[in-house]
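Everything below concerns the one structure shown next.
With one protein chain withheld, the remaining protein chains of the complex are depicted in position.
Order as written gives the chain letters A and B; numbering starts at 1 within each chain.
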Amino acid sequence: MAERVAIVAVAQTKYHPNRADVNEGELAYEAIEPVLQETGLTFADDGTGIGSSVTCSQDMWDGKTVSSMNVMSYVGAHLSTEDKVANDSINAVYCAFAQILSGHFDIVLVVSHCKESQADRSIIENTAFDPIFLRVLGLDFLTAAALQARRYMHKYGVAAEQFAKVAVKNRGNAKNNPFAQEPMDITVGDVLSSKMLVSPIRLLDAKPTSDGACAMILAREDKARKLTSKPVWISGVSNCYEGHYLGDRDLAECDALVSAARRAYAMAGITAPLREIDVAEISEEYSYQELLWMEGLGFCGRGEAGKLIDAGATQMAGQLPVNPSGGMLSGNPTVVAGMARVAEAALQLRGEAGDRQVPRASVALAHGVTGMCGQHQCVMILSNK
Amino acid sequence: MAEEPRQENIKITYTKSRPYQWAAGKYLSKLYKENRDNKRLVTNRCQHCKELLWPPQMVCGRCKARAGEDWVELSDKGTVVQYTYVNFPLWDPHEGRPVKEEHPSATILLDDGIYWVTRLEEKDKEKLKVGMRVQAVWREEGRGRGLDEDILYFRTIEQ
Partner (left out) sequence: MANRVAIVGIGQTYHKSKRPDVSQPEMVNEAVRAALADAQLSMKDIESVFVSNMETFEGVYLPDLSMADEAGSFMKPGFKVAAGGTSGAVVVEEAFHFVASGLFRTALVIGFEKQDAGDTTAAITASTTLAWGKGMARGAIHEFAKQALSYIRQSGAREEHAAMVRLKADRGACRNPYAHLKLGLKSVEEILQSEPLEWPLRLYDFCPQSCGACALILASEEETRRITNKPVWIADCITIHQETFRAGAFCDLTGREPYSQQVAATKLYKRNGITNPRRDIDMAEVYEPSDWEEMLLYELFYLCEKNEGWKLVEKGITEIEGEFPVNPSGGVLATNPIGATPTIRVAEAALQIRGDAGEHQVTRDVKTAFATALGGPNWTTMILLKRSL
C-alpha cells in the first residue's frame, strides 16, 4: 500500500420527506452533477477521468430487482465499469477505497440513493428476519431497536432523558446544516412527551422518513492532489458482522462495532479516540444508538455514554462534537446515511462545514450501520494531513 | 438406486403485499402526460449525440451528460421487426398473480427510428409477419394512468 486514497469532492441532496418530483436516477444525479462540476472530471477509462463507479442501493427499497439499474446512465456506466455494494453506503466508500488501493483504478465515483417515501419501512424490514421464527412476530428494525434500548437501559442504567438529550442536540445542530431535512428546537420534555412508538422509543427519538442521495469522488494520491487543494485522506477503515438472532446477542453490547473500530483505529494509528478525534459523525437511527455506538467506538467505558452527554462533551463546544450535521435523526434515508456521515466528516476536514464547522478539525470519524440493532457496522477515520 | 424416504414438510403459506409508490420523474412524466392528455408519443433528443432517447431521460447514457430539452413528437406507426408469444401464464409481481398474455408481443421499429417492445392486436399466429405495418391503438374509455394502459396495442394497417 504505497499510496494513499483521498476523497476529492462530496455532494448531498437536501434530504426531504417525499421527492415525488424525481425518480431514483434523477435524484442521484442531483448529487452526482455537483461532484463532476467541482472536479471538472468526465467519465473516461484511460486514467484521465472516472474509470469506475461503486453504487449503493437496496433492491427491496427501490422495489426493483437490480436497483443499480436505476442509476446506470447517471454514473457513466455504459460500456464502462460499475460495482455494487448492498450494505449501508459507507461500505461503498470502503469498496472504492479498495479498488484504488488494488492499483486497478485511479479515480472512482461513489453514489448512493434511497427514497424511503416509496415504500413501507416496516414491511421491508420485517423480511430481514428469519422467515420461520421471527417474521411472524412482526419484528422490524424499530421494534428490534426498542428491545435493544430497553436492554441497554436495564444493564447500564442509562435513562430515557439521556436518549432525549441526543435528539435535542442533533435536531438543534441540524439548524446549521443546509442539507438537513428537519431541524428542530426541542427540549428533553418535548421528546419525553412525544408519542410513544415502541417503548421506550418515542416519535422524537426516531428518524423521519427521508429521500435523498449522496455522491463523492475518491482518487489515488497523485491524482487527488491535482483534483483538489483539500484532499481528505482515508486513514483507517474496517467493518464487521455480528450474529443475527437477537436472542444470541447481548443487545446492550455492540461487539461488531468494537471490532470494526479497533481495526480502523489500528490502521489510522489512533489509540485514544476521545482525545485524538476532533469530530464524529455517527449513524443514529434512534436516539439511544448514538450513546451505545459511542461506547462501542471507545469514546468512553461501557454504560458511560450517558455521562458524556450529560457533561456536554458531545455538544458543538464539547470535547468531541458528535453529529454537527444533525445526524440520521434529523432526516437521512437508510442506505444513504453512512455515506452522508462520510460527506459531512469530509466537509468538516475541508473547513467547508459553514455554521456547523468544528474549528480546526483535522481528524474525523464517520460511522455507518446496516441491519437490525447494528448487526453490521463500519467505521472510517479521515484526516486532512 | 434405493428410493429416497418420503419427507413430509410442514408448510406454512402466507402472502404479504409489499406496496410501492414509484415516481416517474421529470422526463417520463412528460411522456405520460402527453400520452394521457393528447394521445401523443414524445421523447427527447440528446443534445450531444443527437439520438432520440427512449424512454425520455434526463441523462444520455451514451454521452454520460444531460440530454437536454429538445422534445420531439414521434410517429405512432411502425414496422414489426420481430414478434413472439408466450405459451403459459407468468407470475406478475405487480399484479400479485399469474397473468397470461393474450396478445403477442413484438419489437416495433417506429417510423422515427425508435425500437419499442409492445403488444400486437393480432392474435392469430398465422397472420403475424415480420415487416407488418402497425399503428398504435389508444385507449378510449377511462382516463389512463400510464403508458402501458394508454396504448392498448398496435394494430395491423395497410402499407
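Methods note: contacts are C-beta pairs under 8 Å (C-beta built on N, C-alpha and C of every residue); 3 or more make two chains touch, one makes a residue touch a chain.
Predicted model only: the values in this text are computed from it and were never measured.
Screening A:161, A:190, A:255 or A:304 against the full complex identifies A:255 as the residue touching the chain left out. Only one of A:11, A:31 or A:128 touches the chain withheld from this view, namely A:128.
The chain not shown here touches subunit B at positions 7, 9, 18, 20, 22-25, 28, 51, 53-55, 61-62, 81-88, 90-94, 101, 105, 107, 109, 115-119, 146-149. By the touch rule set out above, subunit A reaches the unshown chain at residues 1-2, 23, 45, 58-60, 63-69, 72-73, 77-87, 91, 95, 98-104, 124-125, 127-132, 238-245, 248, 255-256, 259-260, 263, 370-372, 375-376.
Here is the rule we use: only the chains that are shown with their structure count from here on.
One simple way to say how far apart two chains are is to compare their mean CA positions; for subunit A and subunit B this gives 38 Å.
Of all residues in subunit B, those touching subunit A in their complex are 12, 16-28, 57-62, 64, 66. Remark: subunit A residues 19-23, 25-26, 29, 33, 42-43, 60, 63, 72-74, 76-78, 115, 117-120, 123-124, 127, 132 touch subunit B in the complex.
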